[in-house]
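One protein chain is absent from this view; the other protein chains keep their places.
So, chain A:
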């Protein structure tokens, strides 16, 4: 008897979370086990790749069994095995890829390769199916990019960061403020208590392209704090956080709004770890209210890396024919194609 439902077992190990999920029909999360290594890497002030790989291998079968058990399914119920194959840390990706290949081979199931960024975007597919054309802003510790989706199954980059990812910048300035990795949530909190008094630079805000840059902002921030230290001045940390976050949000939002002018989308998607940032969500709420576009935010619990979002993207990709064989390898620098620049 043919199984009418799609039931995908998905793996995600691209950075410092080991996650395994079971997703029904791309929309229903039967389980989503996430083992986070944050406490481990906090010892070092950031993710250490070799340590991350070691943790993944410690966690992989535990997460796999918990995911199946919680979902109440067995291998014979499954219709596919999905895996993030990039972008990410190569040693981390390899543990998940190898595990997914073994499960797919052992049970003779199709193997579905998923781009991690597509996964982040599909974290919004659970509450409501994505409507096309759609434009997505994916912001996290590893990525900052604008993705144009003219129709289902098509992903085109229209802009990305030229240097640090937005989330990475939060971590770096967080260190200067004495906040441990990951600094995003606490900086966000402080940013709601202060004022934008420092007027940090808004890099590339006026450029024509849709690329981002945060290294100038980071340097300005660090220089400001160091200079104050040298002259024994005390700066208001909340004001610093507010000024920093305002600059990040201004850059992200102004680029996103200009992208929307050029790429009129039915739906604007905010996804990735930094999509949990309250300041960014509020500001986009205000801006997008003025426009004829639906604003869809990734649910807070699915903003960080998780396998549920990979399973959701995999269901769509499988319908479009995506599959891999046992030679699948990690692609740490995996990117969508760039959109054609028709005009200018």
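In this section, a contact is a pair of C-beta atoms (placed from the backbone, for glycine too) under 8 Å apart; a residue touches a chain by one contact, two chains touch by 3 or more; residues count from 1.
As a working rule, contacts and distances are computed from a predicted model.
J.: What protein name does the UniProt record of the undisplayed chain give, "DNA polymerase III subunit gamma/tau", "Gcp-like domain-containing protein", "ABC transporter ATP-binding protein" or "Electron transfer flavoprotein subunit alpha/FixB family protein"?
T.: "Gcp-like domain-containing protein"
J.: Check each of A:102, A:193, A:228 or A:300 against the chain that is not shown and name the one that touches it.
T.: Answering carefully, the residue with contact to the hidden chain is A:102.
J.: From the list A:40, A:180, A:215 or A:238, pick the residue that touches the absent chain.
T.: A:40
J.: Tell me which of A:7, A:23 or A:94 is the one touching the absent chain.
T.: A:94
J.: When the complex is taken as a whole, what residues of chain A touch the one chain not shown?
T.: 18, 33-37, 39-40, 43-44, 48, 50-51, 53-55, 57-66, 75, 91, 94-95, 97-99, 101-103, 105-108, 325-330
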